[in-house]
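Here the complex is missing a single protein chain, while all its other protein chains stay put.
Chain nomenclature is as follows: A and B, assigned in order of appearance, with residue numbering initiated at 1 for each chain independently.
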Amino acid sequence: MNKTGITQRQATMWFTLYQLGSALLILPSSLAAYSKQNAWLSVLLTMILFIVLSPLFITIAKQMGDRSFHNYLTGMMGNVIGKTVMVLFLIAFPFLTFWLVLKDLSNFVTTSIFPETPPEAVHALILIAVVIGVRAGVTVIGRSAELLFFIVILLVAIGFLSLLPVLRFDYLLPMLEGGFKPIFHGSILLLAYPYLECVLYLFLVPDFQDASKWKLSLMKSTLTSGMIFLIITVTVVAALSEGVTANLVYPSYFVIRTISYADIYQRFEIVVAILWYITIFFRLALLLHVVTRGLADAINIKNANKLVIPLALIGFVMAKEVLPNVPSVITAFEVWPYYVFVFSLILPAILLMLGWMRRARGRNGTPT
Amino acid sequence: MLTAFILILAIVVFFADFRGMNRQSTVNKEIVFSSSLLGIGVILGVLQLFQVPLPSLMTVIEYVFRPISDWMTVMLK
Partner (left out) sequence: MKSQIDQQLFSDRLDDNKRLLLDLMGNSTDFISRDLKLNGYIPIALFYLEGMVDITAVQEGVISSLLDRAQQLGGPINPETIQQHILNMGEVGLELNIATALDHLLSGSLLLLLEGHCEAVVVHLPGWEDRAISESSTQSVVRGPQNSFNETLRTNTTLVRRRVKDIRVRLKTIQIGKLTKTDVAIMYVDGVADPKLVDDLIRRLEHADYKNILEGEYIEELLLEKKQQTIFPVVYNTDRPDTIAAGMLEAKIAIFIDGTPFVLLVPSLFVDFIQSAEDYYQSYFYSNLIRLLRYTALIICMMGPAIYIALTTYHQDMLPTQLLLSLAAQREGVPFPAFFEALLMEITFEILREAGIRMPRTVGQAVSIVGTIVIGQAAVEASIVSAVMVIVVAITAISSFVIPSYGMSIPIRICRFGFMILAASFGFLGLTVGGIILILHLCSLHSFGVPYMSPYAPYNKSKQSDAILRFPIRNHSNKGEQ
């Protein structure tokens, strides 16, 4: 057994938790804003679209072999261009996402749970855990994902299944009211955030025993989180109706708040917060890991661990700066998918084409 | 206020790490890069403490991608 690697099961769980991360809290609201009561159809459409798009990433994974992403990139684009693209990519995509996620977390905590807490405290607390995790390495995070996965599923089940009695399925009708277009609009958002971030999973390919396992992890995790997501969306919309869902910032949190049976089974929305903390941890861990390892490869350092604390510090500072307040998050969200497409569709497509060109050249006798 | 505290904490932790690095006679590159990254972080943090508005990437992104987003919204109405 590869001691420093990650097993397929661990990676699947990690990716699933990653995808559940931010999506859990914010997405039902935005989805409902676009596709109203057909939000759940958006989820299904996203799944289908993703399955269609996945060969893009799987082929890259296969082409990577057991090279790291950096080596693959420089192999395709040459050393100088490759390294520059790499660094720009890292700052613009994973690192930026890192700041946004941190900001998201502190927004949530300071508005809904502890209004008097300064956001830096929230950042600092989760960052301690993330730094410890990233320094411990991929194997440890993978094992922790295995353990925490069941707690997360349990909490989701307790939280959302408790809503069964109050669901009103007529809130989900009529289906396809606005036609197909709004559903598509919603699924664009869902696709970009979080599913197309799977381009970042490519950074973990060398840790697998072989690339086909990576493909399995990718597909399984998407389907799992998609299903959970479907359940959550259906539950939220059916419990609150689409209008309310679209107007709330944190609908899943709010919907759990409405649970109240027999005066004792009530007010455990903190469970959702715990759930979210755990999934956000895995999200931040992957993002920071990608940034540190990518940067370490780009400047040719062997031990990426030394970079973790400085990068976490920069993240800590920038998280406050990146977006000033909650409404700006919502507006930023509208443009975010198209920004993501640049990195998660256009860039991989370019890489793929370069790969084919090289192979074609190789067939003509020129060594790659 | 808290930011200042965290900055100091980060520097302290980094130095603990740093001593470990020095003892192990690691490559110079590692020390240089991690220290400079830390430096960037500290400078940014200090700037933030002094309420200097730092450039945010998001404004640029929004500016660039807003047209596309509006176009898509219209298309998909």
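Everything below uses one rule, namely that a contact is a pair of C-beta atoms (placed from the backbone, for glycine too) under 8 Å apart; a residue touches a chain by one contact, two chains touch by 3 or more.
None of the values given here were measured: they were computed from a predicted structure.
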For this session: Please provide the labels of all shown chains that the missing chain touches.
Result: A
Exercise. Who touches the missing chain here, A:144, A:162, A:187 or A:252?
Worked result: A:144
Exercise. Which of these touches the unseen chain: A:21, A:133 or A:226?
Worked result: A:133
Seminar exercise, completed: Residues of chain A touching the missing chain are 1, 7, 9-10, 109, 113-114, 117, 121-122, 125-126, 128-129, 132-133, 136-137, 140-144, 146-148, 263-264, 266-268, 270, 273-274, 277-278, 281
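As a convention for this text, only the chains that are shown with their structure count from here on.
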Exercise. Where on chain B is chain A touching in the complex?
Worked result: 2-3, 6-7, 10, 13-14, 17, 21, 26-27, 29-31, 33-35, 37-38, 40-42, 44-45, 48, 54, 56-58, 61-62, 65-66, 68-69, 72-73, 75-77
For this session: Using the touch rule from the top, collect the residues of chain A that touch chain B in their complex.
Result: 92, 96, 118, 120-121, 124, 181-182, 184-185, 188, 299-303, 306-307, 309-314, 316-318, 320-323, 328, 331-332, 334-336, 338-339
